[in-house]
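Note that one protein chain is taken out, while the other chains of the complex remain in position.
Here is chain A:
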Amino acid sequence: MTNTIGCIEKADVILVTGSNTTENHPVLSAFVKRAVEFKGARLIVVDPRRIKLAGFAHQWLRPNLGTDVAWINGMMHVIIKENLYDKTFVENRTTGFQELKAVVEKYTPEYVAEITGIPAQSIIDAARMYAGAKAGSILYCMGITQHTTGTDNVKSLAHLSMLCGNMGIEGGGVNPLRGQNNVQGACDMGGLPNVFTGYQPVNNADAVKKMEDAWGVSGLSDKIGLKVTEMLPKAHDGELKSLYIIGENPLVSDPDLNHAEKCISNLDFLVVQDIFMTETTRLADVVLPSACFAEKEGTFSNTERRVQRVRKAVNPPGEAWDDWKITCEIATRMGYPMSYESSEAIFEELSKLTPSYGGITYDRIEEEGIHWPCPTADHPGTPILHSGQFPIGRGIFFAIDYIPPAEKADDEYPVYLTTGRVIYQYHTGTMTRKTDGLNDRAPGSFVEISPQDAEKYGLADGDLVNVESRRGNITARVNFSDKAVEGTVFIPFHFAEAAANKLTNAALDPVSGIPEYKVCAVKLSKAA
């Protein structure tokens, strides 16, 4: 997030898109709801499902799946045409405005209505509402990123925010909501193929030299590595021989699971480190038991870049170890000694190598976490990004055109499928499904469907329905819901026994490598 969670209550207008906030980020959604109910903020929700937050919204826009660039361009078209944009900000802080103006020219509300299914007047109203805000906040989640055009979607939202001068101010910003507790930290700490910690590029000679010196090694690779979505095909082709998986369960979370399983089975050697047996550990050659969050010391970085302490409350079961200790032992046995006295000692090392964490110590975050960047010991941290300047100087507007999703509904597969989570379960369910109460509330997979579609396919509430895509099929229960809109069904991806990701499309965004989980085409039939 460019801004903080607390900042949401300072916004005049909040635009939420691709985020079912009340279910996926419940506590954060309370900030949105309070802003609307008690602080007079206006709320625009853009989502293909009639999610709970839509009930709080002044406007709910319902786009066809995978048409985000089109409605965002449409809003910018209106804002530029009606002269509602922030000229000072555009002039002083950005470049490329003419290119943006040229590309959004053709996105008239009528044209956008054709693509997105959102009425032209609603586009105009939403554009005026957002542009009229002193401080407008944009919140988004996987509904924006998990598309073949995910990177374009994210950039387009940033453009919309810059165009209205909403960057770098209290109550504004562009705010991705991270789905997992430490996604932010995994990225910050170099858990990416192209960067070391703090986003220092692996193909930058200075950065390579810095790490070589600190780690006492030579010959670090300066070649950008493989993304997870590239590793699997390489495993399939036999080019990738081994995989060391720490605490992940790609065999429920990956798109096109049938294919993913084949890829992973083709590895020469698979090591999986986890707290439970999972669909993925079952394929491993060696399984290593690790400690869970309640059993270790360390830090997580939350979605607002706040580095917070994790503390040990209980002992790990049996012989389970901290993940870092396991990795260090493997390194040592491979001839590169790695050992640390504590997680704090690791933090001291990483903060020296990571400018944005440079001023953070366990002592400083004992009571309250600090937002990075925090370069020095006396720096207070940075709750709001980009208030003076963008890291690259000026913010750049790119010309972005709408590209349809990789798979569209057709005669054979006439229904759109989108996937996501429910409030009572988490990710692949390995943790939440151990709590009976949560299972009682959300016992298994289901297909959320509008009553109209149900009638069309002869389905009653509670029926077993067979859902089939070009990649696979699953059976789950029909769940009538007024969240669903005709022509689109929703399936949660938590449940391995009816895994939504047997159906989803592995088509990737060319830049981020994120698969298009949010759109694919399926057909429905009543199961015998």
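The working rule: contacts are C-beta pairs under 8 Å (C-beta built on N, C-alpha and C of every residue); 3 or more make two chains touch, one makes a residue touch a chain; residues count from 1.
Definition applied: contacts and distances are computed from a predicted model.
For the chain of the complex excluded from view, the name given in UniProt is "Formate dehydrogenase domain-containing protein" [choices: "ABC transporter permease", "Formate dehydrogenase domain-containing protein", "Ion-translocating oxidoreductase complex subunit C" or "Menaquinol:cytochrome c reductase cytochrome b subunit"].
Only one of A:L288, A:L459 or A:A476 touches the chain withheld from this view, namely A:L288.
In the complete complex, the hidden chain is touched by one of A:K33, A:R49, A:R62 or A:H77, namely A:K33.
In the complete complex, the hidden chain is touched by one of A:T17, A:T145 or A:S450, namely A:T145. When the omitted chain is restored, the residue from A:T17, A:S161, A:T303 or A:T382 that touches it is A:T303.
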